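Every protein chain but one is kept in place in this view of the complex.
Chain naming follows the written order as A, B, C and D, and within any one chain the residues start at number 1.
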């Protein structure tokens, strides 16, 4: 039996590591509800993905290391990260031998190929976005059930290689392969959404049962052996049990009382003081790639006027937004589209008191209402009716109220409307709903600037009349789009040059101001007293395999 | 009926206090209860203190609104998570809550009276259809309706002929609450009308050649009025409780405006640190509902006298 | 007899049909409620969206969708949630039912016992301050919003005074099946029971007192007293027994409504995964299959309860039995 | 219309109710069964019988206050058997009713003046719609007529005693100067001392206004006092019909005889002379076959168990439904 000590325990930033390494026991997790299907190729919810990373593997994986190091893809089921060939159009992976699914079967080349076909067969949400660049994906998107990806993903059983052919070079190809939807599942996994029945995986754990309204039980995968501790280390706890059903408030109380070791949901704001006073050692604060931003519809008045959008950017009190999110410890003011920690980030803030595009500041200081009012006056849109749509959650409503005050002080007849959280995000995307301005949050799928730029403002992501149109502002600028494309292309070969281009694109877009970035969020994790070795990865929060319980 | 008189007094007091909300906010508390201001300060014992108090613990996480100071000019009942004076919002909230619930109660009683009287008086197929309709209404989840309506009204508003109802229009919660409790109120009315229909004085009226409509208006309706009057405070109490849920679903009272329901919802998130934010409007609801019920009981007793003065033989 | 049954059944089907059509229409009339994009996932490509739409049949005419939905709900019973894709809603409701029944049954026992005690004591001491005090207490119970009361109770028992001797025995929120751990079951539920019962204690206590006081004026009570029976016997065997008829009919409907999901707020506040919470989940996620399943379940329960109440009426009241 | 033509006449009138719970199945209750009667102008027909024998139902049928199952009714020579409410409405002023329960028949929420004026408001007078002053004059006339103080008009029914309430009822029934008044046990609920006042009032009014009464009562002595003719009902049917004095002095039907004999009279020492019937009135849902009275009849013969006796003329202006009439 291998000890998990193979992966050196690392001290996570924030709280303390308690106790000594301990293998065994049950890790008890709580969340207010399950998070959809247990099919890892379909589920797109961070709650499920966080658990999935200790159950499944792809050819590559984001390194299971604490902090920044976890942004980087490393070889997982593949022997090594291959060098791109054909100028970034071809990748050849060698599959590691001797790895077994929790069903006992060894992972073979055909499992890998089938898994990629399955992405399209089950209409995986990222099928188009992430894997549309594979040769043959077009046909698969049109006719999922008969997807072969012929010529796109080619397996060779004899030398255990899998060759990918892309239609165009992709700097983020490894990121996409590391993404959970590209997990390798047994080839005989049914080609439909599996619902509550999780398929076998290769990670240290396997899902024994799942009921999205009651809970989930996870136990060790008996066939697991560590092959690359960086990609998939062994776990400490013998069992992981998820219980659903408590409200966020109740989750905090229960975790404080030691009934659970970790709560998935965000700690409600009003409990922060109590946590700081009584349980500081059990709280861990970590950066995540998530932000709040105020989206303006560039096709609807008054926000079809660039001056108005800039005015909003000048007027918005980012500090107040930060306060509503829990103060400086819980989030940082965000002035630009690329948050810190990503390539392309540069300290840069044109929209603050005493700054403009000619003289940008490095950080946000205060709103510039006078300037904003002047811009509004110039735009001639004063007095128009503006409706701000926010999701009906306490934090967003508080932010919305303040933003409404801001819009009113700019001279607009402003309303704030909170709509059901469940549909808020699809609702604001659809141009038919004529949403003028809306508040939303956004989380990155992986640590690349494109996830904040191309995804949210790329022309290809604007689909009028569709519920799926993440370019909510409807922004599409030829020069900016050209920069996006160039940055993506350059990044394939030269990350550094690419970063500079991303930064340039960000600055250009900021001037057009299709949105007003507000804050970058942090994740505040509350754990039980007995949980040790808190271990945070940037993308997937606490890594369940690396914490121990006494 | 001294208890009923006291209850009526309490209600009058509540209404008066709510009406005086602007006075309280501007003259006494010197606060602007609809503007969130996280940087605001209040003066207490000559000392300036921030309304949103930073947590000076190791983590410096979050801000906690000031708790009850018990000084009318400085956040009497404390502040909410947006730094707004809870006491002032409570008074403003009373206006909306009382308005919505009383209008809803009246509307509900009127609709229930129409339905109950038609079902009870005409009987037969009319009764069957109306009763089943009531069953359907009773079983429909209100909140589904509310969520849908809130979404419909958010952007374009609800188009009703020439009228556009926006989501902050108080007609919406009033109408929804009224509709929801129609089956509840219509049932006893129907029963009462069914027994009245058999009453000898209705037979007497028919014998006099009085038309059905006139019998309905002159003989049935006045006798149902007792039932209606007794039901009204009960429905109003229920409406008060329902209003809170609807406000949460963005129907009716919209942020930053307040109602007791929305304040409870705000307070729900503060219940562990500043329970007063939720407890105060909760108590306001309890007191109002209590007073309404006592008033209802008193009314019933008072109105019942006439019916029972008849000596039992 | 048979025709009456058939008629009743017909009306029931009519009601269920009406409710389902309304729920269905309301759902699809809601802008943004189209589940395709939510099922497809954030940032899904248009092709994926179209594929999902086709796969779930959202591109079919509404009546076809309705029939399919109803068929899967009632006939094949394999209707799955839009949100938790593989989740079959019918078994889910069935799994949630025992939780709700545990909650409601326990609360019912409490509210019946306490309200009967309250009603009879108040009647026996009518006019005194005990009577007035009890009735006032009942009113306070009626006036408290249940979710508020639940939160405040949680605040006290789970957080503020959880460490004191008074509430240290209170387990965390949630549910333990009776078969697994009877004592745990009891300890988990006792507080939710009380909170849920408070409202009904108020209502039933007051209703019972009113009925009992009215019964006091009845001739048969006078007869019973003239027989030389003790006051207690007169009150309990004659007064209470006859007043119980209203009580029982009220109880039947309330019980059914609660078992059908009416205890939604209590379940949510106390983290009990019952039918009410399921309804709540369905509503906040706008998950039509789940909403439909819980609403239909609740409606069937209410209709069933109506029938049972009629039956119990027959048992309790010999007059009704003979159709007089 | 000739002088002897009946004001109201029923031919084989029947009224059946459907009763019983849905669960146990419906049953037919024959409240009134095959009744043929005629009431001539100016006379008083007394209708007697035990509780539940169908007196009130018959009274209501006469005025078409309920639908009729079978048979026919003519009022003033006009067939009103199937007349609709709208057709009947113009005839209502000429046919009125006074009810037993003086309280229940007055809407407790309306003032007495309002109640009495109701028929005046809904029906046109001889010169069109009545004016306020016409109505008020008529109200005072009516209160005088029935012996109510003028102040009564402003008060509510519950402020009056039973006797006064019955006067209000009578005033209302008389407001439109009807020809026919059906009085359904108008004195049964009253104390004896008040009962006499009301009976006198009825008789006075008949003298003064030439009214025709159908007077329903279960008290034989009251019926004897007021009626010119008497119809005795048993289980929905008329068993004896004839001149009041004749019927009550020498009854032909054994039931009538038993009824008379059972009346307790304020005369000491009479009790021993009673002829007691045994058993109770059978249910109208399952009436006995043959003569309906045979189960309690002291002189029943085997034939009574099978043959239904028809109402036969006995010569002296009397009719009885008995195979073996007395006298």
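As a convention for this text, a contact is a pair of C-beta atoms (placed from the backbone, for glycine too) under 8 Å apart; a residue touches a chain by one contact, two chains touch by 3 or more.
Heads up, the rule we're going with is that contacts and distances are computed from a predicted model.
Novice: Using the UniProt record as the reference, specify the protein name of the hidden chain from among "NADH-quinone oxidoreductase subunit H", "ABC transporter ATP-binding protein", "Hydrogenase expression/formation protein HypE" or "Dihydroorotate dehydrogenase B (NAD(+)), electron transfer subunit".
Specialist: Its record in UniProt gives the absent chain the protein name "ABC transporter ATP-binding protein".
Novice: Which residue, D:29, D:211 or D:259, contacts the hidden chain when the whole complex is considered?
Specialist: D:259
Novice: Using the definition of touch stated at the top, determine which of C:242, C:257, C:279 or C:294 touches the missing chain.
Specialist: Per the contact definition at the top, the residue touching the missing chain is C:242.
Novice: For the chain that got dropped from the picture, name the residues of chain C it touches.
Specialist: 127, 218-220, 222-231, 233, 237-238, 241-242, 245, 316-319, 322, 324
Novice: In terms of residues, what is the contact footprint of the unshown chain on chain D?
Specialist: 50-51, 161-164, 191-197, 199-200, 203, 218, 220-222, 224-225, 245, 248-251, 254, 257-271, 273-281, 296, 298-299, 326
Assume only the chains that are shown with their structure count from here on.
Novice: Does B-D or B-C have more contacting C-beta pairs?
Specialist: More contacting C-beta pairs are found at B-C.
Novice: Which chain is the middle one, judged by CA centres?
Specialist: Chain nearest the overall C-alpha centroid, as shown: C.
Novice: Just the number, please: Cα centre separation of chain B and chain C in whole Å.
Specialist: Taking the average C-alpha coordinate of chain B and of chain C, the gap between them is 23 Å.
Novice: Need the CA-centroid distance for the pair chain A / chain C, whole Å please.
Specialist: Centre-to-centre distance between chain A and chain C: 40 Å.
Novice: Can you pull out the residues of chain C that are in contact with at least two other chains?
Specialist: Residues 30-33, 151, 159, 286 of chain C each touch two or more of the other chains.
Novice: Counting only residues that touch at least 2 other chains, which ones in chain A make the list?
Specialist: In chain A, residues 249, 253, 419-420, 423, 427, 433 touch at least two other chains, as defined above.
Novice: Residue numbers of chain B touching chain A in their complex, please.
Specialist: 35-36, 38-39, 52, 54-55, 57-64, 81-82, 147, 150-151, 154-156, 166-168, 248-250, 254-256, 265-266, 268-274
Novice: Per the contact definition, I'd like the list of chain C residues that touch chain A in the complex.
Specialist: Touch list, chain C to chain A: 30-34, 36-38, 40-49, 51-52, 55, 80-81, 83-88, 92, 95-96, 151, 154, 158-159, 162, 171-175, 268-269, 271-273, 277-278, 281, 284-286.
Novice: What part of chain B is in contact with chain D in the complex they form?
Specialist: 199-201, 203-212, 214, 218-219, 222-223, 225, 306-307, 309-310, 313
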